[in-house]
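For this view, one protein chain was removed and the others were kept in their places.
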Amino acid sequence: MSGRIVLRGVSKSFGESTIIRSLDLEIEDGAFVVFVGPSGCGKSTLLRLIAGLEDASSGRIEIDGADVSHVPPAKRGLSMVFQSYALYPHMSVRGNIGFGLKMAGMPREVIRQKVEKAAQILNLSDYLDRKPRQLSGGQRQRVAIGRAIVREPKAFLFDEPLSNLDAALRVQMRLEIAQLHESLRTTMVYVTHDQVEAMTLADKIVVLNGGRIEQAGTPLELYHHPVNLFVAGFIGSPKMNFLAAEVRSVGPEGVVVALAGGQEIAVPVMPGHLTAGAKVTLGMRPEHLRPADRGELVGEVAVAERLGGETYLYLRVPEQPLLVVQTDGGNATRVRERIAVGIERETCHLFDSEGRSLPRLLRHPLADMPRPTDSPS
Amino acid sequence: MATRHASALARTAIAPSALVLFLWMIVPLGMTIYFSLLHYSLLDPGNESFIGFLNYRYFLTDPAFFTALFNTLKLLGAVLALTVVGGILLALLLDQPFFGRGIVRLMVIAPFFVMPTVSALIWKNLLMHPVSGLFAWLAKSVGLRPIDWFAEAPLAAISLIVAWQWLPFAALILLTALQSLDQEQKEAAEMDGAPPISYFFHIVLPHLGRAITVVILIETIFLLNVFAEIRVTTGGGPGLQTTNIPFLVYAQALLQFDVGGASAGGIVAVILANIVAFFLVRMIGRNLEA
Partner (left out) sequence: MARALSLRRRSLTAVVGWAVGLLLFFPILWMVITSFKTELEAFSTPPRFLFFDWTVENFGIVQQRSDYLKFAGNSIVLSLGSTLLGLAFAIPTAWAMAFAPARRTKDVLLWMLSTKMMPPVGALIPVYLLFKDSGLLDSRVGLIGVEFLLNLPIIVWMLFTYFKEIPADILEAARMDGATLWREIVYVLTPMAVPGIASTVLLNVILAWNEAFWTLNLTTTDAAPLTVFIASYSSPEGLFWAKLSAASTMAIAPILVLGWFSQRQLVRGLTFGAVK
């Protein structure tokens, strides 16, 4: 039994509006794939298409080699954890977890054993006879997960499961879900709008925007080699700084661009079709900008956000939008001070006038690293 | 949200109800229209003939029709006035916390659940009887002449009875709406130093606007069709003083057995109801945006 999921030419329209345009995607068996993107990008819709809760307007969906495009959800062999947990309020925890098995017609004794085993794994053994309304948010979440696990599906689907939890609980549950994947090795498809969850949990991230896949790849691949402005701005927090620039010259060592203020930087990317004079966008992540005495960018600090471990300085640089610079927590720069920030050419990104990124000359060593926990199968 | 599978099933699920209500609408209405164009009397069966709009001419030019029309509107107006004003006052009262509020609320609600025939007869006999009724006794105790309600002011009597029955409905609706008034709005008004009267007229009343609209609309639908109270107390009289349109049609159909004429009357009643509804909805249409 394999949890390999393949989508070919899948699209979805509701009446006049098209949510998902013809989309192709392959999810390997056992992978943890995260769909991420802004509100309305279609990630939840895509998940529901895989689940069978919606019919695709066109295209094919395959699970474990079989075409399930017209198969109802019950028969696809999947389990789903909903954002609101969707527990059955009139059933006990035991009833909730065992409901799917009851629907499958398993004998009562078997159901009892499986439910108790799942409860044990999830620390719910003491709560089996309680009703959902008597449980806390985290406990309800676990019941929802338990309900999904116990059916031993080919793949798990998670629809923003952590959105309703407070920050501390969210971190804890994130770890538990990661550990769950470790132990079960089942395919997991996870939807979230939180890119931190995406970065920490995923083997592969699929960035969606306006019903289209902008980029799909490992977390670090997306971080170091975003294919366009959208992905570059979406991944990484605080957001990447984007500065308008113009090409001065191209060569085998990269592209030399000039900023509005006249500063010139040589960016190590393949020139592609760029010529001198072309308008481009220079991207720099806040964590790659450092205060430096002779830095190229000079400006006045507008806001200083001190988190203790690090400090974000918002810089007003002439002729540029507000720049975000990440510095060490011990940095004592104050608002209205003028500082200079140095640009690291190796970590700069360059985007053409259409927002496409120019491929780097050197690929980052970690970008293609599989997660250390992936089984070599 | 639904899949194709569910959509087809949905249509079969709605069909029986829709069909049954459609027939309930069309068949009687259609037949009434048909009868209204005939000379058809149960006293003269088998001699039906097509007479076009003659029945309508007779019905609409009959002085009884105008009396009935005015009675209908008078009844409607009186009850609406009593219940809306009374309802607002009751709602304001019940919104205040006081000892035993729950019981008082139950007492206020009770009249709505009494069947119309009981209300009418209890009021007519035990309360309004000019000799032994309670009202008569009360009047005499303070030296006033007791009113013979059903002889001197029959329509007023009926209005009173109907208003008593519908007051709880208005009060309940308005109370529900009142209690949805944002607590924070109340507190903001307090901070602004608004005196109670001005608070009522500028904040409470507009907020209740929609609920009042609903009360008026729904009560109108039912009040245009008051029947049982009339039939059981006055039989439309004395004379025509308590005959409204529904009773007029009923009298023509089941007492005079003039099916043709009564059918025309029935259609007139339907048209009347539609006209009233149309104007009502237009006049206060803004408030009703769902």
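For reference, chains read A and B in written order, and residue numbers begin at 1 within each chain.
Heads up, the rule we're going with is that a residue touches a chain if its C-beta (ideal position, glycine included) is under 8 Å from a C-beta of that chain, and two chains touch if they have at least 3 such contacts.
Note that the structure is a prediction, hence the values are computed from the model and not measured.
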Visible contact partners (per top-of-document touch definition) of the missing chain: A, B
Among A:114, A:147 or A:224, the residue in touch with the chain that has been omitted: A:147
Selected from A:6, A:71, A:86 or A:171 as touching the chain missing from the view: A:86
Sole residue of B:47, B:61 or B:117 that reaches the chain not shown, by the stated touch rule: B:117
Footprint left on chain B by the chain that the document does not show: 1-2, 5-7, 9-11, 13-14, 16-18, 20-21, 24-25, 27-29, 31-32, 35, 90, 93-94, 96-101, 103-119, 121-123, 125-127, 131-132, 134, 136-137, 141, 164, 167-169, 172-173, 176-177, 180, 186-187, 210-211, 213-214, 218, 221, 224-225, 227-228, 231-233, 245-246, 249-250, 253-254, 259, 262-263, 265-267, 269-270, 272-273, 277, 288, 290
Interface with the unshown chain - residue positions in chain A: 51-53, 72-75, 78-80, 82-84, 86-90, 99-100, 103-104, 147, 151
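Criterion: only the chains that are shown with their structure count from here on.
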Approximate Å spacing (C-alpha centroids) for the pair chain A, chain B: 60
